[in-house]
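These notes concern the structure reproduced below.
Every protein chain of the complex appears in place save one, which is left out.
Order as written gives the chain letters A and B; numbering starts at 1 within each chain.
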Amino acid sequence: MSIDLVTQILAIMATVAYAVTGVMAVAEKRVDLFSAVVLGVIASVGGGTVRDLIMDVPVFWSQDLLLIRVAVAASIVTFFTMNYLSHPQIYKAFLYIDGIGAALFGLAGAMKAYELGFAWPLGVLIMGVISAIGGGVIRDVLTGRKTLLMSDEVYAVPVAIGCVFLAAILHFFPERKSEALLIGTLVAFTLRTAAIYWNLRLPLWFTTLKK
Amino acid sequence: MSIDLVTQILAIMATVAYAVTGVMAVAEKRVDLFSAVVLGVIASVGGGTVRDLIMDVPVFWSQDLLLIRVAVAASIVTFFTMNYLSHPQIYKAFLYIDGIGAALFGLAGAMKAYELGFAWPLGVLIMGVISAIGGGVIRDVLTGRKTLLMSDEVYAVPVAIGCVFLAAILHFFPERKSEALLIGTLVAFTLRTAAIYWNLRLPLWFTTLKK
Partner (left out) sequence: MSIDLVTQILAIMATVAYAVTGVMAVAEKRVDLFSAVVLGVIASVGGGTVRDLIMDVPVFWSQDLLLIRVAVAASIVTFFTMNYLSHPQIYKAFLYIDGIGAALFGLAGAMKAYELGFAWPLGVLIMGVISAIGGGVIRDVLTGRKTLLMSDEVYAVPVAIGCVFLAAILHFFPERKSEALLIGTLVAFTLRTAAIYWNLRLPLWFTTLKK
């Protein structure tokens, strides 16, 4: 398989995972099919959309609707199969795929910022994190849920660390784009996977309630 | 009367209705005059603003402030006459005009996406829905109210169906813009009016709480 095909397949998997976890997250609320699809699509493509708006480039899905179609389809399927998907084992599987999604979307966003020369070097980190968590945050705001920023889930930090690896590698080896992207993504994914597997939470003393 | 004049008058009516229902929606909260005007204006022009940002064209009110001025004036009048406007019969009248607004704003937004060739064909639907409900959703987020996406009101779906009609007609008859716009708007408005008149709600089995 070519690199492009691998990238494409990974992007589709990540989009599905984001849509599935995006719709599942509002399952306990009263949401109709239309809203479920809207929220699933927002969870999937919202982060990349905000990233592109801030970098002032055309939103990525305006060129190619494939990922939106995938998100719509995944959201509809999730809506009708929610009872099966909420089975702990299946949901856990999606959490890991969602972790792949966070790593892929985050690092792809960081790389896009790098290639556009956007606000180097902090821009790489900022756009990476926005790409990874933006969609979920918007979904939470629209549904009245506590956003990721207020949760003790270790979600954004792995992506941020992956972006720091990416930026560090590109700083020293500007030519090594593929390697930087691969390593950054693996770092983010490994840390996120560890957080899911060991159910890591941020220690209380590391929060504003520390005293 | 020329078509342009009719369009202009309809846009002003829709803007007034959005501002009135926008301010009325926060009446039970403690909102001062300044915030009421800000929220009324956001409810009126917020959807079109988000649409234009995503399509990367100048926000529509930057060229012509008329609709913002209308929204400001309508918000101020609403603030001071709220007790009269909340009379059930008068409020109901505004609900219907708001339905005209949703149809007009939604379909005008869909047509704008079509003319810009933005993400055809799904972009027409997405931009139509954002134009119609975006402003109200932002207002609800800013005031801590449950957003439209979490309500069982049949509001966005009529607009979405109108946009599908518009896209279908334009797909087969790309020259028939006026007819497509007229039919799409009528479809959206008729469905929304029916929803208000018969107080239609989405059936529970059609929601995530179906089981």
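By our rule, a contact is a pair of C-beta atoms (placed from the backbone, for glycine too) under 8 Å apart; a residue touches a chain by one contact, two chains touch by 3 or more.
What you see is a predicted model; the values in this text were computed from it and never measured.
The chain not shown here is touched by just one of B:T21, B:T49, B:S131 or B:T185, and that residue is B:T49. Screening A:G22, A:G40, A:G123 or A:G184 for touch with the missing chain picks out A:G123. The residue touching the chain not shown here, chosen from A:V72, A:A156 or A:L170, is A:A156. Touching the omitted chain from chain B are residues 26-36, 38-39, 49, 53, 56, 58-59, 61-62, 65, 68-69, 79, 82-83, 141-144.
Although one chain is hidden here, its contacts on chain A can still be listed: residues 53-56, 118-119, 122-123, 126, 129, 137, 141, 146-147, 149-150, 152, 156-157, 160, 202, 204, 206-209, 211.
Note that in this section only the chains that are shown with their structure count from here on.
Taking each chain's centre as the mean of its C-alpha atoms, chain A lies 30 Å from chain B.
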